[in-house]
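Right, one structure below, let's go through it.
Removed: one protein chain of the complex. Kept in place: all other protein chains.
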Amino acid sequence: MGNISGHYFRVATFGESHGPAMGLIIDGLPAGVRIEENQIQLELNRRKPGNSPFVSPRKEDDQIEILSGLTDNLTNGAPLAMIARNVNQKPKDYSAINKMFRPGHADWTYYKKYGLEPQSGGGRSSGRETLSRVAAGAVARMLLKPLGITVSAATLSVGPIKSLRFDWDFAYGDPLLFLDPDLAIQAHQFVLSKHKLGDSVGAVIELKAEGVPAGWGDPVFDKLNARLGGAFFSIGAVKAVEFGQGLTLAQMLGSEANDPMGPSGPTTNNHGGILGGISTGRPIRARLFIKPTPSIAIEQKTIDLNQQNATIKVHGRHDPCLAPRLAPVAEAMCLITLADFFLAPPSRL
Amino acid sequence: MGNISGHYFRVATFGESHGPAMGLIIDGLPAGVRIEENQIQLELNRRKPGNSPFVSPRKEDDQIEILSGLTDNLTNGAPLAMIARNVNQKPKDYSAINKMFRPGHADWTYYKKYGLEPQSGGGRSSGRETLSRVAAGAVARMLLKPLGITVSAATLSVGPIKSLRFDWDFAYGDPLLFLDPDLAIQAHQFVLSKHKLGDSVGAVIELKAEGVPAGWGDPVFDKLNARLGGAFFSIGAVKAVEFGQGLTLAQMLGSEANDPMGPSGPTTNNHGGILGGISTGRPIRARLFIKPTPSIAIEQKTIDLNQQNATIKVHGRHDPCLAPRLAPVAEAMCLITLADFFLAPPSRL
Amino acid sequence: MGNISGHYFRVATFGESHGPAMGLIIDGLPAGVRIEENQIQLELNRRKPGNSPFVSPRKEDDQIEILSGLTDNLTNGAPLAMIARNVNQKPKDYSAINKMFRPGHADWTYYKKYGLEPQSGGGRSSGRETLSRVAAGAVARMLLKPLGITVSAATLSVGPIKSLRFDWDFAYGDPLLFLDPDLAIQAHQFVLSKHKLGDSVGAVIELKAEGVPAGWGDPVFDKLNARLGGAFFSIGAVKAVEFGQGLTLAQMLGSEANDPMGPSGPTTNNHGGILGGISTGRPIRARLFIKPTPSIAIEQKTIDLNQQNATIKVHGRHDPCLAPRLAPVAEAMCLITLADFFLAPPSRL
Partner (left out) sequence: MGNISGHYFRVATFGESHGPAMGLIIDGLPAGVRIEENQIQLELNRRKPGNSPFVSPRKEDDQIEILSGLTDNLTNGAPLAMIARNVNQKPKDYSAINKMFRPGHADWTYYKKYGLEPQSGGGRSSGRETLSRVAAGAVARMLLKPLGITVSAATLSVGPIKSLRFDWDFAYGDPLLFLDPDLAIQAHQFVLSKHKLGDSVGAVIELKAEGVPAGWGDPVFDKLNARLGGAFFSIGAVKAVEFGQGLTLAQMLGSEANDPMGPSGPTTNNHGGILGGISTGRPIRARLFIKPTPSIAIEQKTIDLNQQNATIKVHGRHDPCLAPRLAPVAEAMCLITLADFFLAPPSRL
């Protein structure tokens, strides 16, 4: 369960990293949307490992194939299905380690829920699962583009190093997706130095969605921030989410927190583009707090499948910092959620 | 849209503060659950205004009436429906103010979405809407109680004053629900002093769910933290949410962040009871960051329905701090979400 | 479970005949729909018992009360909730009979599913449940009326007596809702003669929906006929459903069955207004085959709660023929289903 999202732009995903392929179906796409396959490929390439020292050196050839839903590059009202074969599956020969529960991983919970052996690769907790989300997000982006909606995510901070200014163009060219050009080198060095010690680092992702018109989102359970918040927390490693000046607002007075109103809505944006669960027309702003990659080459206490105490070092090709891999996923989840509200039934006649 | 939640424990709510009644339907309750009507009433009383200087002095007589679903106090498999009449509706005679958009409120977004006049009371953004959630949460609590599951929420901080120790028994007796007995007086005074100035204060709510067995939650889109996060963000005024050491984890190293594993799961709880989107068996811990009540008696810039600049002071019976009213709602949303996973189909045969 | 229907026009119903009230919530209504409360009342009156010798002489005072969702008689985007109190609940004093399973009733299945005693009135199988559907259907009718959509249902046949011509005006004035004025007396007499013997009769309901534009319905699982068919079968006592010349088509050749195409679609209507699961623009035509009322005053073999053989005569105020009560329900289910497709997301950009 849990592999289908959305009410109107419905995304169903599948695939395990050790299986034959990853993939997805999008149901609910109206006919007539132009889909550029190479654009989907470009977005997938952004989330691929092996691109820089900050992410896993694994080579994944995420070659997408569209199986249905298009006629002459336009959606035809049928479900859009896509797959990407898994071609770089290493043989599972680390027999010793794969009976141990990796701390900070889903090994324990998948074992308790499904009875799966730790690291059996049978589950859905692998980061590779996000491939399907990014592909769906790319389609959502094409759907929303004619409305002038853009969604961007980059690295705000790694460990203690936090961007003081935001240069989005710079970030998109930086291997760490770091927002502040002045601090980028320092940020790089921080990550690499910890990685050299076998460790990993936490990070914060800054996300903005611009061009979303006022009036998207529903009251009560389907508030735009509820849906976006849920979507962000569905990304593994996200442990906190804030909208607008979220954390700070909790320490402010009402007279400081309220955004004054002008003829086109709130004139400032402490609220992060959402009031009462519905978009105000101002940019949506959110931050995702990412825990350090749990796979580290430092010895940790754990147990094996027989409940015996043990120690584990998780060697392998791991991401020293998840932010540059997860920023495209955060964009995708935002886009998928916005697409769902775009296609929602009319709120008034 | 947006007024129905859940896959298996399905809650549909209705009601506007200026209408005849609030209410809800729960579909999916198995037969044979003992429902204590007075217990539901007690939970509703906890969220009622008028109980202390920290919440609105409005008197609301939230008398619940069960309309269906019970035979001899046991659920009978039919939907459980409840209503509470709105008896303290003040006449809408503030004709001047109610053509102005209140800053920080949903007036603007409901106007853009539905075409409703500001403060028309027609929408679903009133805090009174949470009555239905608390009633549903009370039922969820009765469903989960035999499993040994308890859910508690209290005030961790108001403005800059943050609890240093947690005394849950104290909190439940404190009108501000403040967790730290040593700082409670200081917290009270802070809230009252700002309220005297016509202002309001932000706060943080601490929430814990104990007794949740390992294995609840689904991969990918329906992760337990995704569903809980979405549920918490569905509460008006919640602007950030963290699980476990969420915010801090983003600044930590993997070697610090990972919880070691012992024979019964993680031996520490940085992860807040959820790994890979599935419960570990450790207590679930979350924090909800609450913005200050947007209704303040201090003059603010705004516009009226004709897009003309104006100033507004929102007099009336407002909560100086939302935390004591929203903590029971946070519990309710957690309970409703957990009930949904409790009733989920089997994860293995 | 099973008490919520629809994707976009979502109807949640509740209530047992022996409980305090029946009711419903409609979520998904756009703002700005004019709702005439007295119109809903009129539709409820049509399904009320006690109106003629052909239906139960029970007096039910189905006084509807709207609890939310309206501002000045216009929908405001919030859920529309309605209840009707149960005022004519007879005391449950037939202690002997109510431990016996009534043949043809849901007593057995509710006992097996929920553990409820036969005739405990705790379940949802009472015909009174349809009150909520008719109320929802009345709202759907108001939503669809501006599009020129009308839905009508009447009695095509009772037992062996089948209408040879259709006079819808006549039918709406006939207590049996019989379509053929020439055979109506004969039909009346047939029903009354069987009723006098303590027996009941089966019937067929003719339904038409006119004005539905071409293009409603979705491929595969949500075909318009799949959704309508499911909706009709959700009405207790409906044991068969056909669309267009359904039954006859199974005996025809393709050259006879196919409707020729003209500039505005099919020029004949063997297909009953739906091709490939999507409306053609021609009237939608369906027939619902209704079993005889299972409650009869003739002795039948059964068992009691202790599995002992017994005989039962179900005395009481039962409908000799269900058709006149169920025709308004059939209209309602059709209207609810059509409203759902009316509010569906766009099928092309």
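As written, the chain order gives the labels A, B and C, with residue 1 at the start of each chain.
We adopt the following convention: a residue touches a chain if its C-beta (ideal position, glycine included) is under 8 Å from a C-beta of that chain, and two chains touch if they have at least 3 such contacts.
Predicted model, so just to flag it, every value in this text is computed and none were measured.
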Chains in view touching the one left out: A, B, C
Residue among C:18, C:124, C:141 or C:208 that touches the chain left out of view: C:124
From C:30, C:77 or C:244, residue that would touch the chain that is not displayed: C:244
For chain C, residues in touch with the removed chain: 1-5, 13, 101, 103-106, 108-110, 112-115, 123-125, 129, 157, 159-160, 194, 199-204, 214-223, 225-234, 236, 239-247, 249-263, 265-267, 271-272, 274-281, 289-296, 298, 300-303, 307, 309, 344-345, 347-348
Residues in chain A touching the chain absent from view: 1-4, 8, 10, 12-16, 19-23, 25, 27-28, 31-32, 65-71, 76-81, 83, 110, 113-116, 120, 122-124
Touch residues of chain B, complete complex, unshown partner: 7-8, 28, 30-33, 77-78, 219, 343-349
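Basically, only the chains that are shown with their structure count from here on.
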Chain B-chain C separation of Cα centroids, rounded to whole Å: 39
Centre-to-centre distance between chain B and chain A (centres being mean Cα positions), rounded to whole Å: 26
Where chain A touches two or more other chains at once, by residue number: 219, 344-345, 347-348
